[in-house]
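Here is the structure we will look at, set down as structure tokens.
Missing here is one protein chain; the remaining ones are kept as they sit in the complex.
Moving on to chain A:
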Amino acid sequence: MLYVVMAYLWASILLYVLMGGADFGAGILEFLSTKKSKEQTRKAMYRAIGPIWEANHMWLIIAIVILFVGFPVIYSTVSIYLHIPLVIMLLGIVARGTAFSFRNYDAVQDKMQTVYSKTFMYSSIITPLFLGIIAGSAVSGRIDPLATHFADAYIFSWLGLFPVTVGIFTVTICGFLAAIFIIGETKTEAERQRFIQKAKHMSLAAIAAALLVLIAAQRDGVPLASWLFGNPISITCVVLAALSLIWMWVSLFRQSTKWLRIIAGAQISLLLVAITYEHYPVLINLKNSDGLSLLIHKGTDKTIHALAVALLAGSVFILPALFYLLYSFNKQEEA
């Protein structure tokens, strides 16, 4: 049952990156759009993510609940040492969620719309930036439970070249996912062209950011290369992701958009597999001591069992409903 719980944790992180990421990316694309095309971007976005946008963010809740029920030591360690980036991320989530729905539901269209839009766009960048920083700090062994100074314990646990570049990389990934996702939802050829263009730009930005991450890893002494190339599974994943990048570029230039979403989804999944496979079963690497392992720092068997049953039972309700939601609104769009 422990493996069921871990699988759900992994899957909810992946789904949050994919679905939540595309959702954040929509705000990033709006930010990057020219003044004239902001309105169009917004419209395409509401059409694409409107019905599912609340659901997209549930994956984060599922992941956090799995952590605090099943792996409480990991949850409380992260909560203590990454307090500051977590608070900033939360403020981003609050600002973004409320601004998005207030913009949609304000009965009067006036200058408040600008306030909502600005809030939405900036928080769409800040939130994934800090999500990336949190992930980067968690895996790179910056957290130091033995630190005695405030700055060492609570600031440099996350403020560093590597986490920040991971944050930037996360932002570019979100923008890229959003562009790919919205291509499939566009109504006109001009709109389609615009988002294909955006997808190209964002994938270049993501590649550039990935290079930054590699350089930062080198400078901060993070053994990123050995995570990615340390074992056959990770190597295979990285190679496949690289190959699919070529496939994606060819498709983008040929404008055959049929497989784009699947390719993009596969790329992100492959990267996550590559990183997590080498780290497994450690979720959090600590400075000067052993990392926090999912196999050791877990709740009692009874808790894990109950949690697994709850997750499995929940899926019986959630997954069909979610698929039906996606399916029926896609069908409506076509009709």
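Simple rule for what comes next: a contact is a pair of C-beta atoms (placed from the backbone, for glycine too) under 8 Å apart; a residue touches a chain by one contact, two chains touch by 3 or more; residues count from 1.
The working rule: contacts and distances are computed from a predicted model.
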"Iron ABC transporter permease", "histidine kinase", "Peptidase" or "Cytochrome bd-I ubiquinol oxidase subunit 1 apoprotein" - which is the UniProt name of the missing chain: "Cytochrome bd-I ubiquinol oxidase subunit 1 apoprotein"
Which of A:F100, A:F120, A:F169 or A:F195 contacts the chain that the document leaves out: A:F100
Full-complex contact with the absent chain, from A:M6, A:A44, A:I62 or A:L252: A:I62
Which residue of A:W10, A:F31, A:W249 or A:F329 touches the chain not shown here: A:F329
Touch list for chain A against the chain that is not drawn: 50-52, 54-55, 57-58, 60-62, 64-66, 68-70, 72-73, 75-80, 83, 86-87, 90-91, 93-94, 97-98, 100-102, 104-108, 150, 153-154, 299-300, 302-303, 306-307, 310-311, 313-314, 317-318, 321-322, 325, 328-329, 332
